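One protein chain omitted, others in place.
Labels for the chains are A, B and C, by order of writing; each one numbers its residues from 1.
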Amino acid sequence: MLDRAAIPRRPSRRAVLKGGVLGAGALAVGVALPRIAGAAGGADGVVHIGASLPLTGPYEKVSRICKDAFDFWTRTYDGKMVVAGRERAVKWTIYDDENNASRAAQLTEKLISDDKVDLVVGTYGTDTVLAQGAIVRKHGRVFVQAGASSIRVDEELGGHTAFTANGRVGTYCAGAMDFLASRTPKPKKLGLVIMDDPVYHEIGQGVKDKCKQHGIDVVTEVVLPMNVQDLRPTALKLRGAGQLDIVYNTGWDVICIKLAEEMSAIGVNPKAFVGGHLTTSPVVKETLGSKMQGIIGSTVWLPQFKYRDDKYASAQEFAEKFKATYGYLPTYQAAFSYILPYIYQQALREADPQDPFNPKTLRDRLSRLDLKDTIWGPVSFDERGRIRRDAAPAVQWTGDPAAAVIVAPADMAESAGVYPKPAW
Amino acid sequence: MEDVLVYGLLRGGIYALAAFGFSLVLGVIGIVNFAHGALVVFGGLLTQYLAVKFGVPYAAAMIGGALGTGLLGAVIQRLFVARTFTLEPLMVLVQTFGIATVVTELGTLGWGSEERMLRLKTGLPPGFMLGDTFVPSFDLVVFAVSLVSAAVLFVVLGRTEFGRAIRACRDNRESAQLSGINLGRTFEKTMFLSGTWAGLAGAMFVTLSPVAPYMHFSWTVDSFLVITIGGLGSMLGALVGGLVFGVLSFGASFYAPTIAPAITFGVLLVFLVFRPQGLLGAGPAIRK
Amino acid sequence: MATASPLPAPLLRVENLSKVFGGVTALNGVGFDVHPGEVVGLIGPNGAGKTTLFNVISGLLPPSGGTIAFCGRSIGGLRPDEICALGAVRTFQSASLLSGMTVWDNVHVASLFRPAERARVESAAACTRRALAFCGLEDCRDEIAETLSIGDQKRVEIARAMATGPKLLMTDEILAGLNAADSEGILHMLQGLKREGISIIFVEHDVRSVMRLSDRVVVIAQGRKLAEGEPDAVARMPEVISVYLGGRYAQGV
Partner (left out) sequence: MNFVSMAYAIRTGPVRNQLLCLAVFLLVVALCPLVMNDYWLRLMVFVFVNIGLASSWNLIGGFGGYASFGHGVFFGVGAFAGAVGMVRFGLPLPAVMVIGGALSAALAALFVPVFRQKGLYFALSTLAVMLVFETVLQRWTFTRGLRSYDLGWTLAPSLPLEGFFYLFLGLLGLIVGSIIVVVRSKIGYALHAIRKDEVLASSIGVRTTKYKAITFMISAAWPGVLGAAFAPFLAYVSVQSVFDVSITLNMILITIFGGAGTVIGPIVGGIALSIIDQIAWGNFLEYHRLIYGALIVAITTLHPGGLASVFWGWVERRRSAAKPVPRPSAPGHPPTSAPRRA
């Protein structure tokens, strides 16, 4: 056994460290206790909105965007919401669910039973929204969410508990696929990369349906585990499938980056690469640099969209103000997060002053909601509580530095688009 | 088949590079450093930061990133591990896990959680054909640097006074102490070396693929796998293990992508049960 | 001192035993017998392979070749606990006590796991009490074992070995680091064990003690058996004197 004397021991520093930890602990308790006590009582004249977001872990950056957008909405309306004809101060309580379903359920329970929030907005992620929904449902409440677009939300929670402000993921590919199918020479062969999770399978199914409709062959289909690290085997598989016209990635932004990197590294040059629905994330452009050229993405929202609302004359203005405040251009997550409290505001404007947050009347109001002009576009919900909206427009990254321009559908297109795209 | 082998080996170089430090620390200090993956990621991000923020040329940024990571490793050893490594190994596992969390979170606060990549303009041709396999020349450069740095590590360990001290501590701690080796110092140096090579691995990897703080755990697990295959505590084992693991994981992801993790970990299990000393390790030592 | 009478069945028979580590041969064709009630002294210079021999006999290392028979049964390759259950128990070079446990607990572990046939005769607690009494440790049974003096720690080791109910006790440098009085006490205890019919293999550097306690002495050097015989005879063998004893012992006696 090791001689103890040989290990450097510095009692003084140890004591200092100990003291520091104790001090920090005391401080933390001191800071926390009054805030905990304060959280208990919700004063009248306040609209208390509760949310959880995956603020730590891989979804951190998306969550921050969502959180900023909640904040941006609050700033836009000076921290006030008109409920039942009366202006009330808005108070947010946001927790971190770490993208963990049981954590999300627990926090939702806390928001409803303990913090006694008036309204709940949904988190980001399918599992977590489903778990959250189960709790909201147990309390007979209603919530608006956009963080989970899977059809499962409709099946399990739609209409009675959840109102989903985001289109079905199966339609995400529509714009891009319609655009590509109209090109000459007409693409014939498609390689599909699907992440092994229901949402991505749904997106993939949408792509396959479109392929069938347009007579495109899905020559290879690679299903990847969610925790996949290395995309070169996938790139190699795609190369093995011969010259592909289209490679369609259903995965998120990092998968898009890695796939593009690896395809370019080993010389897989499809005529078109659909990077998925997150290519508008700033990370993708920053990381891929010049390789962004010609990449197609599907997006449910862009500042270029001709949307407006009562505070912003255009989505562009919204985006600029947002950027001035937070230092980056809002993504679609920012827009759909902004819209969640906005939807509540519109639904509650003329609520019954006696019981404005009554779940039953709130549900009715949400189902009947019909907003023509919002930053997120027209908002109304079908019987499954899903926003009435199908195709997601397609964008293509062109120019240097690359910028996203809308290429489909035709009525929104800003540019004719490039096909085939330049080689990597 | 041939391309799976080639690409697997190319990747394996970096896995080996990352695993050297892990193996060294396990052999010399006798601890499993759960923060190892965090060091790899830290090295990558530091290199990227130096190159992008200050416009430092890549070679300098890489060295800066590696040495910076080594320094972080030494600090971790001095402030934390030195106090606990004589306790049960479990304590150090948990402690280094905590350190990994702290380093990762601080990294996220400082650099954000975005995936970052460092794109280099080498002026090299994109690649060349090796048989039917297209070999990206940059991959080959990285692989070559991996091998060279492995050789440097072998020289440092085998030919220098410092290396002799480290080996003495690994082989017999008590007699090393008796012959006047300062154990605490040697362990700090070991951790520095381990961190430097981890940082180097990160610095190379960030040029090939995006790196983000949250990825630290998979680097730790991969390093585990590499040294289990190659042999615990053996440098040559880490090199061989890295290459084997590279081919194995590449092959698994190519032929059966959906169950790839199960295949690699299944192989790990087979090794643990039937050949716990790995491909090149010595037999499990007996105390007393 | 009783001389070894040639009994038909030895308690332990080691034949042609070898052990190779990597390329290093630690034991090479070692063979000797231990008869019931006999004390065999095992001596040899540092690195001769004495501890390796113990490790192989007690099952901590598998033999590379040769046979080990205990009570007529081959035990090569058995697990340490199986060999212990058959009645061969050892002590370790550096005092090996279970840290944080009391003297009682240290001994009681061995009592609890002694073979079933002995467990029928007396309860575990009785067995522990008897072992402690034999070693004179009743007064400190509730002390934390590693806080005792080194001499008492060695006693705890012997008590623990006794609690397993051994037929053969292998002591590995049990006198190392002890003062004269403690050494004397331990030797006395070992003689008591011998009187109870327990065989002992006695590895020790202190040659005087070996010669005093042993009925027979085996000398090994560089993994080979160099000599074997009665203590006085061995002490006079020139090859033994040259490799191990130097000149001192021969002159001193």
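We adopt the following convention: contacts are C-beta pairs under 8 Å (C-beta built on N, C-alpha and C of every residue); 3 or more make two chains touch, one makes a residue touch a chain.
Everything numeric here is computed off the predicted structure, so don't read it as measured data.
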Partners of the unshown chain among those that are drawn: A, B, C
Among C:114, C:154, C:167 or C:194, choose the residue that contacts the chain missing from this document, as touch is defined above. C:114
Touch with the omitted chain, as defined above, among B:83, B:116, B:173 or B:189: B:83
Per the touch definition above, residue among B:141, B:181 or B:221 touching the missing chain: B:221
Since one chain has been left out of the picture, which residues of chain C touch it in the full complex? 58-60, 79-81, 84-85, 89-90, 92, 96, 98-102, 104-105, 108-110, 112-115, 125, 141-143, 160-161, 164
In the complete complex, the non-displayed chain touches which residues of chain B? 32, 79-80, 83-84, 86-95, 97-102, 104-106, 109, 217, 221, 224, 228, 232, 258-259, 261-262, 265-266, 268-269, 272-273, 276, 284, 286-288
Missing-chain contacts on chain A, rising order, are 4, 14, 17-18, 21, 28-29, 31-32, 35-36, 39, 55-56, 94-96, 98, 100-102, 105-107, 109-110, 112-114, 127, 130-131, 134, 138, 156, 196-198, 201-202, 205, 225-226
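One rule holds for everything that comes next: only the chains that are shown with their structure count from here on.
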Of all other chains, the one whose Cα centre sits farthest from chain A: C
Could you tell me between which two chains the number of C-beta pairs in contact is largest? A-B
Innermost chain, taking as reference the mean of every protein Cα atom displayed: B
What whole-Å value do you get for the distance between chain B and chain C if each is reduced to the mean of its CA atoms? 46
Rounded Å distance between chain A and chain C, as computed from the means of their C-alpha atoms: 72
Flagged in chain A as touching 2+ other chains are none
Given the complex with chain B, which residues does chain A contribute to the contact? 2-4, 6-9, 14, 56-58, 60-61, 196, 222-225, 227-230, 232-234, 236-237, 253-254, 257-258, 261, 265-267, 283, 286-287, 289
Write out the stretch or stretches of chain B touching chain A in their complex. 3-4, 7, 11, 82-83, 86, 105, 108, 112-117, 119, 126-127, 134, 136, 138-139, 173-174, 177, 182-184, 208-210, 212, 214-215, 218, 249-250, 253-254, 257-261
